[in-house]
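Structure incoming, see below.
Rather than the whole complex, this shows some of its chains in their spots.
Chain nomenclature is as follows: A and B, assigned in order of appearance, with residue numbering initiated at 1 for each chain independently.
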C-alpha cells in the first residue's frame, strides 16, 4: 500500500459572514475576512490517494487520470470563482478552509473509486501560513 | 550603494472586465478573470529600496520602518479587500497586476524618501507562475 499525492491550484474569492449575526459580531469573529466586497486566495490543493501497485505500470494510480478527475470535478468549479456564490457543492455552508476541504472530499470520493484506489486526505492551503487536512468522516 | 528588499503579503479579490466591451469580448480577452462574482489571490509584494549604509547601524534602511510604511500605506488598504471597489488609489484603472504594481509604486514613493533611501523596484506576484516588476517612469 502506497500513498500518492497530486497538487492542483485554484484562485477564488470568498468572505466569511454569518447573516444570523450583527455586523459587530461578524467583525469580532471574522475580522477582515468579513469584508462585504470579498477578498480572495490562491488555494493549493493536495489530494492524497492510497492503493496497491499495478505490476504492469508501477503505478498505484495513473496521475494523468487522477489530475483529470480533480480538474473536472473540483478545479473547473472553483478556479476564478466566488466560493460563496458560484459553487453548487458549497452551498449553505460557510466557505471556511475547513468546510471547503470537506466539500472537496465529498465531491471527489465517488470518482476516486473509479480509479481503483481510495481517497486518503484532502490538504488545502489557504495561505502559506494556514492549511487544513481532512481524512473523512 | 546597496539594494534591500522587504516582502509583504495581501489577500484580495478582483476581476478584469472592461465595461466598454461586450461580454463576448471580455470573455475572449480576460477569460476566467472576467467572472462577474470576482476571484482572488494571495499577492506577494517585494519592495526594493536602494541607499548608502549608515556606519552607526550598518543599515541602508531600518526594515522595521520600511515594513511599517508598507503596511500603513499599502497592506492595510489592500489586504482582505476588493481591488476594483475598495482601494482609493486604484480607481479608474483595470486592477491588472501591472496596474496594481504601478499604483503601489506611486503611493509608496513619497514615503520612501522620508527614510533616507530611494524606491528601486516593486515586484508583485499574483501567483507562483506570474509576476510583474516596475522600476518607475
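Basically, a residue touches a chain if its C-beta (ideal position, glycine included) is under 8 Å from a C-beta of that chain, and two chains touch if they have at least 3 such contacts.
Source: prediction; values computed, not measured.
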item: Given 2 placed chains, full-complex copy number; value: 6
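Basically, only the chains that are shown with their structure count from here on.
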item: Between chain A and its twin chain B, rotation from the CA superposition, multiple of 5 degrees; value: 180
item: Between chain B and chain A, distance of the C-alpha-averaged centres to the nearest whole Å; value: 28
item: Chain A to chain B touching residues, read off their complex; value: 9, 11-14, 32-33, 35, 37-42, 79-82, 85-86, 127-128
